[in-house]
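Provided herewith is a single structure, encoded as structure tokens, for subsequent inquiry.
The complex is shown incomplete by one protein chain, all other protein chains being positioned as in the whole.
Naming follows writing order (A and B), and every chain is counted from residue 1.
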Amino acid sequence: MIERTPLLNLATYAVMFIGALVVFVPLWLVFVGATLTVREINTPELHYITGSHLFENLQAAWARGNLGGRLLNSLIMSLGVATGKVVMSALTAFGLVYFRFPGRMLAFWLIFITLMLPLEVRIVPTYAVAANALWPFQSMLDVSGLTGLIQMLSGIQIGLEWNLLNSYTGLVLPLIATATGTFLYRQFFLTVPDELLEAARMDGAGPFRFLVEFLMPLSRTNMAALFTIMFLYAWNQYLWPLLATPDRAGFGTTAVVELKLLAPTVSTNGGGTPDWNVAMAGCLIVMLPPLLLVAFMQRYFVRGLIATEK
Amino acid sequence: MEKRATFSMGWLGFAFILPQILLVFTFFYWPTGAAMYWAFTLERPWGGGNEWVGFDNFRQIFADRAYWGSIIRSLMFAASTAILSMAFGLLLAVACDRGLKGYQAFRTIFVWPYAVVAPAAALAFRFIFAPEAGIFASLVKAYPEFWNPAQNGYHAMAMIIICYSWKYAAYCFIFFLAALQAIPRSVIEASALDGAGVLRRVFDIQLPLITPTFFFMLVISITDSFQDSFGIVDVMTDGGPGKATELLVYKIYFDGFRGLDYSGAAAQSIVLMLIMMVLTFFQFRYIERRVHYS
Partner (left out) sequence: MAAVTLKSVKKNYGTTTVVHGVDLHIEAGEFVVILGPSGCGKSTLLRMIAGLEAITDGEISIGDKIVNELEPRERGCAMVFQNYALYPHMTVSENIGYALKVAGLAKADRMARISAVANMLGLADFLDRKPMQLSGGQRQRVAMGRAMIREPDVFLYDEPLSNLDARLRVAMRIEIRKLHQRLGTTSLFVTHDQVEAMTLADRIVVMNKGQIEQVGSPDDVYHRPASTYVAGFVGSPGLNLLSVIIDRASQQIRFKDGQAIALDSTHWPHLPEGPVTLGFRAEQAAIVSEGGLTISPHFSEALGPSRLLHGTVGAEQAVISIGGTQHYADDAPLQAEIPSNAMHFFDPVNGRRILPLP
């Protein structure tokens, strides 16, 4: 459109430029911080020029935070959540959209209500479930009197126990027990024309073939979007891994949780000044994977965010 | 909306949704149910039986000034982060939506903060705002009372609000920009032909047309501020100084896992759930009222 608005354009650029500064300056200060020595960084002045100790600090952060193993944990957890979510969402949405069975609407609502409440608000009992994933089933047996009955008949005391703490399963499963992606897939499947299924069935395709050879290829962009978004979501998790990995010496925890230990607070060692240069180096390392992912997958990332939030 | 064409084997459909149902039961409904049960009983930590106490737990938390304090702080946190991040997000989105030369580069930059892990952002801002090192240290040296988030609760609160808003503005930006770009080009062109200039179009056409997104973002940003604030609070302030930044989820965590008060934590969880459900209900109502372009 032809528009002669030089002043307004200038103002627009000014707004965008200031916005970019607001985004950029904190990140730059982190980077600068990671290049200084402890002595340099703990002086009361603005550090905006890089020093020469980046690699030492990165190495120190890597060693102190045991970041090799922690990043691996983060990676496995995030891949697990992303993959699990994509597969489970597709299967569930397929079952809900393309089949009719008694209780379908009930199942639909049971699944979609989970959108309302995030993990954080039911964190305490979820922890108890993770400590023994079979607790719900044991309780049901106990309450229904089956435990007693079986013990009376066979003499075996049923004690179901499956501890998920300090395991990848425990990190992943509670995070994929929501309907986020299911909703996305359902919306997508509903837009697929009926004629496609009718034509596919005329050609002799059954449910599995239709799912694998029609719906999956058609939903490739959705899949990429959901995967990106879920990977980020999982990588960002803090509260759940903090609780689900009490065995810090053995299993360890995720890189994001480990970050706090690089900059001790009142609760970890009674405060004191952290080694900011090393902490900032750790910050850089932990920030990098999701930033790269977003840089390469920006299209899918934005699309996925908008699609999964409905 | 329903499909006309379906497969006939109903049991197979059930088999497809069974894994999800099992997971949701184990990790959503059972814990939610357990929270309700605990909220009405007095649970001894780590087993040892429990007794039914009715609404006692709720009476207790509502009589607790610390709990009211954390509710008020959470609301304050929600309101200020919502205003800050939505205002910035909207301003940047409107600027980018003008499509001036080179706006794509700015768009990419504005999305970044969302990709920065929250605890990492928290650590970064804690460093930037640290009174012992960096720019704030020099100010503190000159005016000792000027800045001390380790001891002044308001300063600590301001710090977590700024950090959270910095990150969340990117999220608002993404949604507002998408909403602005969903407005058909021709509607904007029609108003340009009608004589409306750039600013006039923003206020007469673009902003009114994205009001649904605006309300949607308002609700989402409030509910998100309840759940996503935990990492930032834990890394930056540990809820301190002196509980000044103890938000609802942090208090649930603290009472449940540090204080081992399962019943109190459960009652708090139920209250938070109710708040979230009311807000989400509003949000679902607004989804129905999207503007349709045709």
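Criterion: contacts are C-beta pairs under 8 Å (C-beta built on N, C-alpha and C of every residue); 3 or more make two chains touch, one makes a residue touch a chain.
Source: prediction; values computed, not measured.
K.L.:
Would you mind spotting which of B:I205, B:V235 or B:M276 touches the chain that isn't drawn?
P.N.:
For the chain that is not drawn, the touching residue is B:I205.
K.L.:
Please pick, from B:T6, B:Q60, B:N152 or B:S191, the residue that touches the omitted chain in the full complex.
P.N.:
B:S191
K.L.:
Touching residues of chain A against the unshown chain: what are they?
P.N.:
Those residues of chain A that touch the unshown chain are 1-4.
K.L.:
If you put the missing chain back, which residues of chain B would it touch?
P.N.:
For chain B, the residues touching the absent chain are 184, 186-187, 189-197, 200, 204-205, 208-209, 291-294.
Convention: only the chains that are shown with their structure count from here on.
K.L.:
Using mean C-alpha positions as chain centres, tell me how far chain A is from chain B in Å, no decimals.
P.N.:
15
K.L.:
Residue numbers of chain B touching chain A in their complex, please.
P.N.:
1, 3-7, 9-17, 19-21, 23-32, 34-35, 38, 88, 91-92, 95-96, 98, 100, 103, 106, 108-121, 123-128, 130, 132-135, 137-138, 140-141, 150, 166, 170-171, 174-175, 178, 189, 192, 197-199, 220, 223, 226-227, 230-231, 234-238, 240, 249, 252-253, 256-257, 262, 265-266, 269, 272-273, 276-277, 280, 287
K.L.:
Would you pull the chain A residues touching chain B in the complex into a rising list?
P.N.:
Within the complex, chain A contacts chain B at residues 1, 3, 5, 8-9, 12-13, 15-17, 19-20, 22-24, 26-27, 29-30, 33, 41-47, 88, 91-92, 94-104, 107, 110-111, 114-129, 133, 135-136, 173-174, 176-179, 182, 189-190, 194-195, 197-198, 201, 206-207, 210, 232, 235-236, 238-239, 242-243, 256-257, 259-260, 262-263, 265-267, 271, 273, 276, 279-280, 282-283, 286-287, 290-291, 293-295, 298, 301-302, 305-306, 309-310.
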